[in-house]
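See below for the structure under consideration.
Excluded from the complex is one protein chain; the other protein chains are retained at their positions.
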Amino acid sequence: MDAPAHYFDWGFIHISYPNLLVIVLMIVLFGIALVAPFPHGSDRDV
Amino acid sequence: MSAFTQRMTQDEYYRGVRMAPYDLVKELGYALAGVAVLAVILAAAFSSPDVAPVTIAAWAQGDPVDFVTTATNELSGSTISTGYGNPYNTNASGQSWGPIAPVLWFGTRIPVDSATAFVIQPLKYASVGNTDLGTALSTWSGASSDQQAKWLKAYTDALGKATVKDGKVSVTDGDYGPLPTMMNNLLGVAQSGGLDGLLLVNGRFYQTDYTQGLLFMGDGTYLSGLAQQANLTGSQWGMMNETGQYPGQTWLWLYTAWYQVWPFTSQDGFLGLNAGNADLGIVILMTVLTAALALVPLIPILRDIPRWVPIHRLIWREYYTPKGKAAPRT
Partner (left out) sequence: MSEQTLETSNDRSWTFRTRQWVDRVLPMDHLLPHRQPYYVGSWVYVFGVVTIAALVWVVVSGVVLSFMGPQWWHDSSLGHFFNSLHFWSVQLFFLFMVLHLWGQYFMAGWRDGRAATWMIGVVIFAASILTAFTGYLSQQNFASQFIAVNAKDAMNAGGIGAFFNVLNFGQMYGLHIMLLPITVTFLVVVHIVMVRARGVVKPIGPEGGSAS
């Protein structure tokens, strides 16, 4: 893990792959959270 | 309803809204367990970065010519620290944007005289029992500033083509006065680790302030050269990068992004903001943007975007398109 990271370059953007992974992961997680079904308790009033 | 107060009670607010069981404490329990498992797995699998610090000794051994050049430049006042200005000295006015110059507001609160602190004082310590060095120091301090300047210019020029022989920095013959003796002695102190100690301890015993050693290393190119290789410098989005293959401070992405774009990359810039006062300009800009983020509830358009973007319709899809569920009962 101590070897230098590789970088992704696009225009002025210069980002390490680990950082890019974190950001992509966040977007993916947010997307999953939006669509994944959420377990519900009983629907009756308590 | 005011942005800050809600006059009704929760019972009134939720009147007519169907409630469902929701176990907050169990949720917290799951969250604590889940994050603990994740953290342990990540820590066990990937560890954490710990590249050993650079010492002045490593610098002096790894690049003796750069070390001696930097030390010489301290005496001639041409290093970053000597020409910095506040809070270390008054040799420059620092960054400003029109009349805004916060660097001047508080004065020289961390006084550092680079030439004395990094070069002369350590050499004085080293001259105990070393008559050659003692003589060289006397010659230096006894010379006029014109003479010192002549020696410095000649030696600095010669250092541009210096070589390393037997651990000493060797230059072509010339009139450099006591400088070669002084500098090669300083190099010896540095290579042995003595300068790391001297610049930290400063005549005391206990110390936790590394200002002097770090300023001195920052004046050379050894530390910054290693940083460049690790993509840590400002122009490489370095603020959000980490050594090795670890994620860095990704949350600093916007802060570091400004350093890569106009006007902060341009000498001319825009409205007085340019590469020369980029640090100040970006501090001001990020302060404004952070305040704007905090004040989103009060800012038109920014506070309306959530209404226009249908993400909330996914989050509350049960509310917007109830699937055959009974309408909310009172």
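For reference, chains read A and B in written order, and residue numbers begin at 1 within each chain.
Operating definition for what follows: a contact is a pair of C-beta atoms (placed from the backbone, for glycine too) under 8 Å apart; a residue touches a chain by one contact, two chains touch by 3 or more.
Because the structure is a prediction, the values reported are computed rather than measured.
Among B:Gly62, B:Pro87, B:Gly134 or B:Gly197, the one in contact with the hidden chain is B:Pro87.
Within the whole complex, the absent chain has one touching residue among B:Thr69, B:Gln95, B:Ser114 or B:Thr181, and that is B:Gln95.
Of the listed positions B:Asn73, B:Ser127, B:Asn185 or B:Thr243, the one in contact with the omitted chain in the full complex is B:Thr243.
The omitted chain makes contact with chain A at the following residues, 22, 25-26, 29-30, 32-34, 36, 38, 40, 43, 46. Touch with the hidden chain on the side of chain B covers residues 1-7, 10, 13-14, 17-25, 27-28, 31-32, 34-36, 38-40, 42-44, 46-54, 84, 86-87, 94-95, 102-103, 105-107, 109-110, 208-211, 214-215, 217-218, 223-224, 226-227, 230, 232-234, 238-239, 242-243, 246-247, 249-252, 277, 279-280, 282-283, 290, 293-298, 303-304, 306-307, 309, 311-312, 314-316, 318-320, 328.
Rule of thumb we're sticking to: only the chains that are shown with their structure count from here on.
With each centre defined as the average position of its C-alpha atoms, the distance from chain A to chain B rounds to 28 Å.
Chain A contributes residues 1-5, 7, 12, 14-19, 21-23, 34-35, 40-43, 45-46 to its touches with chain B in the complex. Within the complex, the chain B residues that touch chain A are 18-23, 46-47, 49, 51, 229-231, 236-237, 240-248, 250, 253, 260-261, 311, 314-315, 325, 329.
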